[in-house]
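Only a single protein chain was left out; the remaining protein chains are all shown in position.
Here is chain A:
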Amino acid sequence: MAIDKNMNVLIVDDYKTMLRIIRNLLKQLEFDNVEEATDGAEALAKLRAGNFGLVISDWNMEPMTGLDLLKEVRADSRLKSLPFIMITAESKTENVVAAKQAGVSNYIVKPFNAETLKEKIEKVLVHA
């Protein structure tokens, strides 16, 4: 199944540098329609107002964390099926389990490489 690379992608991270890195890596993968948010609350507002095909979110942000954003997304009737990838330095088993139970589509641990990002995006979008 072909992936629609014109879809809107929302990337969420409180480190501006990380947003820039992910945006550039997505551009290399030919995803050009990328929007940014710096915490879960801002992301949720953008998701509710817009039309996105993928969310890539950090975990550790104030005031709303990535896990809490994921739960809000899964509880929203319009957004509940939205592919959601967590990219985070939180690598404990309990974090991965909590994210999976909340409905995460895939989980990438920082520091990550471009190949991992590409592989996970393809995996979640093909199964979306």
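The definition used in the following text is that contacts are C-beta pairs under 8 Å (C-beta built on N, C-alpha and C of every residue); 3 or more make two chains touch, one makes a residue touch a chain; residues count from 1.
Here is the rule we use: contacts and distances are computed from a predicted model.
Colleague: Which choice in "Chemotaxis protein CheZ", "Energy-coupling factor transporter transmembrane protein EcfT", "Phosphate import ATP-binding protein PstB" or "Ethanolamine ammonia-lyase small subunit" gives the name that UniProt lists for the one chain left out?
Modeller: "Chemotaxis protein CheZ"
Colleague: For the full complex, which residue in A:48, A:78 or A:110 touches the chain that was left out?
Modeller: A:110
Colleague: Provide the residue numbers of chain A that touch the chain removed from this figure.
Modeller: 13, 15-18, 20-21, 24-25, 28, 40, 59-60, 64-69, 71, 89-98, 100, 106-114, 116
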